[in-house]
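Left out: one protein chain. Kept in place: all the others.
Letters A, B and C mark the chains as written, and numbering starts fresh at 1 in each.
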Amino acid sequence: MKYQIRLSGDEIRLMQEVKARSGVDLAKCYQCGECTAGCPMTPEMDAGPTKTLRLIQLGMEEALFDLNTPWLCASCETCTARCPNDIDIALVMDVVRQMARLKGKKIPVKEPRIFQDVFLKSVENNGRLFEPGMIAFYNLRSGDLFHDVGLGPKMLLKGKLPLLPHTSKNREKLREIFRKAEALEKEAGKKASEEAHDESGH
Amino acid sequence: MSKIGVFVCHCGENISRTVDCARVAKASGQIRGVAVAKDYKYMCSDPGQALIKNAIKEHKLDGVVVSACSPHMHEKTFRKAVTEAGLNQFLCEMANIREHCSWVHEKEEPTTRKAIELVRLMVEKVKRNMALEPIRVDVTKRALVIGGGVAGIQAALDIADGGHEVILVEKDPSVGGHMAQLSETFPTLDCSQCILTPKMVDVGSHPNIKLYTYSEVEKIEGFVGNFKVTIKKKARSVDIDKCTGCGECQLKCPSKKIPSEFDRGLKNRTAIYIPFPQAVPARPVIDREHCIYFTKGKCKACQKVCPTEAVDFEQTDEYVEEEVGGIVVATGFDLYTTDKQGPYPDYKGYGEYGYGEDPDIIDGLQFERLASASGPTGGAIQRPSDGKEPKSVVFLQCIGSRHPSKGIEFCSKICCMYTAKHTMLYKHKVHHGTAYVFYMDIRAPGKGYDEFVRRAIEEDGAVYLRGRVSRIYRSGDHLIVKGADTLSGAAVEIEADMVVLATAVMPQPGIEGLFQKLGISYDQYKFASEAHPKLRPVECATAGIFLAGACQGPKDIPESVAQASAAASKALILFSRDQMLREPVVAKVNENTCIACWYCVEICPFTAISKKDIRDRQGNLIKRVAEVNPSLCTGCGTCAATCFSNSIDLDGFTDEQIYSEINSLMAVGQDLFPEPEKAEGDSPDEKAA
Amino acid sequence: MSESPQSETQKDGAGLPEAATSWEPRIVAFICNWCTYTGADLAGTSRMKYPPYVRVIKIPCTGRFDPLFMIKAFERGADGVLVSGCHPGDCHYTAGNYNARRKYTVFKALLETLGMDMDRVWFSWISASEGGKWVDTIRKFTEVIQEKGPFREYREMIDVG
Partner (left out) sequence: MTYAYYPGCSLKGTAIDYHTSALALAERLGIELKEMEDWVCCGASPIHQRNPALASGVANLLLSLSEGISKDVAVLCAACYHNMKKAEVEMREDGKKRNEVEELSGIPFNPEVRTRHFLDILDKDYGLNALKEKVVKPLSELRVACYYGCLLSRPPEIAFDDPEQPMIMERILEAAGAETVSWSHRLECCGASHAVPLTDAVLRLVNDVLASARDAGADIIACACPLCQANLDMRQEGIRAKLGVAHNLPAVYFTQLLGIACGATGKQVMIEKGMVSAVPLLRAKNLL
């Protein structure tokens, strides 16, 4: 990341967009670091949650989407639970991932994104998660063909992996929710950026 | 027909930014009975006041409405000004178009309209105001000081030195408060007890000070200049006149395992005890909850050993009445605790730090006792769990404070400084140890304060980390502190031997009970509220009651002492007069219509209404009516609103006045709101058309 | 009660604002000098914002509040009446707010029997430190009154009477 930024008054738009999507007001964040302090994934992260929030406050969009931090978030919500200002930080991480995807940003760490896609695809296809299929598909997509391959046969032996997917009659209803949600998030994106635009007085 | 003057203030731009002041003045000029209406940039300034005075003389005004800020801000100023122009001060009222209008609404048409209506409301009231004279009452030149910490001590000594009697009430067995617990004080590192104990002794021996320790204020009646206070002297079970303070009883008391309040649980005390060696009075008290005689009915070891027969198990709570003219409230603070069920049930504790159950996680006052030469370890820094010298101590600031999700938003103000002091005290005693401090911001804006913090870092090597701590847990012999340093962006883990939490400064638990008895207001945290945050910082909205020290908000020693002296001077000002003036807002009875139902007598909270006999010349009783004693009446108006025959009215807030205010709000037909351009050609003659 | 004086402005008046094309809610607030008035001042010094349709009438204590004031306000075209004072136990005058409440409760029952819409009358406790609560109360009350619209029923009721 570059260590010089120029602020022009537009920086508030990113914070407004995050607020429009999540309802979270990051003006409340006073950068105390408690989220970073409690986060289990910090050893792997490049910035940690505190700095991620700071980049949003300063409208540093490019730097934000370069971070691996949101993609390494394990969704344990320790940050949310301990935040002295009751900011739902885990939700902000979700929203940053969502925004990156909708804006077509390059994802700095691909595995969690692939896992997310493969997992949800499996759910969408079957209505329920089919674990062996999902893992196999994940390995194909990530190129790590033999990932956890040692565990598979053992689990099969233990009778812990079913061989065929379960399906549900509500699969269609589920797909409908998926489709609608996808349409809504795109619409919300347009609205959010327009609103942010208006509010910042342009 | 009335001749009212309306004076509309712009308050710089504070009002004119959202309210069209010229239009307000113009519209006001069209209200019936208004003889003159003007607007001006600063009505409270000298030229502004001159403008009002001149208008009073020129137009022979019989009423004035100043349309400006809140009456709580400047009513006195303008009442004084109109008096100087020969108008009775109670014929001047304020329409609050700043706090209640310009500051709270956007710049739009309804805002200016509201301002006009507020003026009209006051005009209608003033038309019916009567010239009143303030009520004179005698002043009792004695003061009550509640709380015997450093603020209470200072206030008591100042008033007493000023030549007036002081009643000092302290709930604990000794005066001294929290300052007596401290080891050394910032930023000079002088010994707290060394500077406080002489003052404690003075309080105990001053001829003008009557000291009630182990006592509480039970009841307060009356008002400024004439309060009647009932004080409950809790049964001490020791006759302090007979007792010599030899301490034999403490040695013999078999109940020895009671956590000492003074040492904040780091040491035990006996059931009969003198809280600390320098206590004033240096007399013991029996803690009846823990005393074996009081709980089991047998023992009396202290009584047997007492050489002067001072121990008295039969003693009971005693109530004394005192009359005072002014009151200084100096009830101080206590610390928030991280416990699950602490003394502040409204606030969540810190489960992430183990709810204060680990003995090596202590608070700031406990550290003071550890570092104090008179403390449980004789001043050696030893951790409570096993007495070992801690090689690394982690200090956490802003625990409870600035933590909205735990319910507290304010900054406790003193922690940055005392934490820096703690790191120094620690490093001076444990040279090879390391002191870590987690802070969010360093707030050290006092004289010599920032230099002091820099000294802790530069000379004593305290390691300051900018961040909060998410969790503390025990791992064998150590505490693991998981924090962050936001300056480097890193998560930080420290193996600590002891952790010191700078917990929030809170009002004494349950203090609102006393504040309610005093009739003074307090904020959401139960800190007492001052009359004005800037200009009347030591007075309460209730006349005759003054504030000193941390009962009003977090304060350090110099501030508490300064405020205590300020409160004392306010009391001395009160006592400098033999009589004082009170606002003549009192109830009056129409004897012709009173039907003697006595409902007012029953309902008056101040027993200001009595029954009066009306007799003819021969002394035969004609009828009985209610009668208001104006020196007891405080003007709440409950009687006026309750009277069945509508025979009581309240001066300053009469039925007539209030009904005209209501009427004025709904009056229409008069176009007071023409668009500015449209109104251009209007002349005052057209207004009644 | 004695007949309230006819104000001079009323004599000027040509009637009630029935025909107002753009109706604005009219809210009258009777608030005590010590707690709520100061709380409303605090809202001002903190620059909080609320709708401009409330008109404050200051009384020393809610104890001074006579339910007839409320009747008068409705009669003169108010759409909502707010009475606000110190919290129970915090009354500057010891018990005025308690008495006000008690009186109001009795009165309320009576008015309800008469078919009066008592949702247009709010009673609240707002202390000197609760600027935010004052703002919230005004916002919510204004919303409620805006939803209910002009208090025509009352005026019809008294016309019939």
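Observations, loosely collected:
As a working rule, contacts are C-beta pairs under 8 Å (C-beta built on N, C-alpha and C of every residue); 3 or more make two chains touch, one makes a residue touch a chain.
Everything quoted here is computed from the prediction, not taken from an experiment.
Every shown chain that the unseen chain touches in the whole complex is listed here: A, B.
Only one of the listed residues, A:Q16, A:Q31 or A:T78, touches the absent chain: A:T78. Among B:G177, B:G354 or B:G652, only B:G354 touches the chain that is left out of the view.
In the full complex, chain A touches the omitted chain through residues 22, 40-41, 43-44, 72-78, 80-81, 88, 91, 93-95, 97-98, 101, 111-112, 114-116, 119-120, 123, 127-129, 131, 135, 138, 142, 147-148, 150-151, 154-155, 158-162, 166, 168-171, 173-174, 176-178, 180-182, 184-185. Residues 340, 350-352, 354-355, 473-476, 480 are the ones on chain B that touch the missing chain.
Basically, only the chains that are shown with their structure count from here on.
Per-chain CA centroids place chain A at a distance of 50 Å from chain C. Spacing of chain A relative to chain B, judged by their CA centroids, is 49 angstrom. Centroid to centroid, with C-alpha atoms defining each point, chain B and chain C lie 30 Å apart. Residue positions of chain B with contacts to 2 or more other chains are absent. Shared contact sites, meaning residues of chain A that touch two or more other chains, are absent. For chain A in complex with chain B, the residues that touch the partner chain are 30-39, 42-43, 47-48, 50-51, 78, 82-86.
Against chain C, the residues of chain B that register as touching in their complex are 31-33, 70-73, 96, 98-101, 103-106, 108, 110-111, 113-114, 117-118, 120-121, 124, 127-128, 515-516, 519, 521-524, 529, 541-542, 585, 603, 605-606, 634-638, 640-642, 646, 650, 652-653, 655-656, 658-670, 688.
Residues 352, 398, 402-406, 440, 466-471, 482-486, 489-492 of chain B touch chain A in their complex.
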